[in-house]
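Single-structure report; data block below.
Note that one protein chain of the assembly has been removed; the remaining protein chains are unaltered in position.
Moving on, here comes chain A:
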């Protein structure tokens, strides 16, 4: 960057008196500056307006639907918005969304932390760098491809695991398998876990990498084993980072649409066993029902979308607040 070429382009303005200095430094006096500031501030304000507009328009259409709804919007196990009278509720969707996300988190968080530790503390440096790079790239694989893989490769391979779970844990009731196609919330949870694994790994890795070298060396000098170093200096330092990484992953799992829609065989009832096909999630329901929805049906779907929006807003906001409390790293590359 050669900035000397700039010199002749802008002769100093003739008489900026001393009192005007402060304002000039903040760049709001010259017309060019004023326009530019207005443009960039305008963009910032536009982002805020956009967020407000998303909430407002969704709420507006949702209120139309909910006022027509003859059943309780939160507790009804049915989705029949174009019926007479229209009856629909989000109980099944809320259940399915929460259950599949919990399964995804239970699987993905420990594994992601393990991989992040593997990359930063166990693998040889070259290998660690390579794995980190590959996992970065995997974060970019679109959800539709995960969906295709899930539906055509993962589902046929789930039979063995289902049978095994049924053999040994069937007595619990929640892991009982009746031989149906393994297109259940459990499979969805596994697929979601795979999809959020890269993002949780990436953020955790960044945090683990920033553990002060001195902490680790101090622990090593005291004769700690590698595991003790991790337990005493790395994990405590990285805890809040891992929590916020998990919540970012949770946000993605909650809003995942196409992969769920392609793998799940949806229905509007809740079954006790996780291995039974059926159930649904907010996003999946919107994608599957949108095609044949009437005007009323679309508003009802928007109402369920509003609930999803609020939930993800809360989860992401909480994650960001945890990150913001510690300024040492940023989630920018997440």
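Following the convention adopted for this analysis, a contact is a pair of C-beta atoms (placed from the backbone, for glycine too) under 8 Å apart; a residue touches a chain by one contact, two chains touch by 3 or more; residues count from 1.
What we mean here is this: contacts and distances are computed from a predicted model.
When the listed names "Glycolate oxidase", "DNA-directed RNA polymerase sigma-70 factor", "Phosphate transport system permease protein PstA" or "Sugar-binding protein" are checked against UniProt, the chain not shown comes out as "Phosphate transport system permease protein PstA". Taking the complete complex into account, A:118 is the one of A:77, A:118 or A:169 that touches the chain left out. The residue touching the chain not shown here, chosen from A:173, A:212 or A:317, is A:317. By the touch rule set out above, chain A reaches the unshown chain at residues 1, 3, 6-7, 9-13, 25, 27, 30, 32-33, 35-37, 39-48, 50-51, 53-54, 57-58, 60-61, 110-115, 117-118, 122, 131, 136-138, 140-149, 151-154, 160-161, 163-164, 194, 197, 201, 225-228, 230, 248, 251-252, 254-258, 262, 283, 286-287, 290, 295, 298-299, 301-302, 305, 308-309, 312-313, 315-317, 319-320, 323-324, 330-334.
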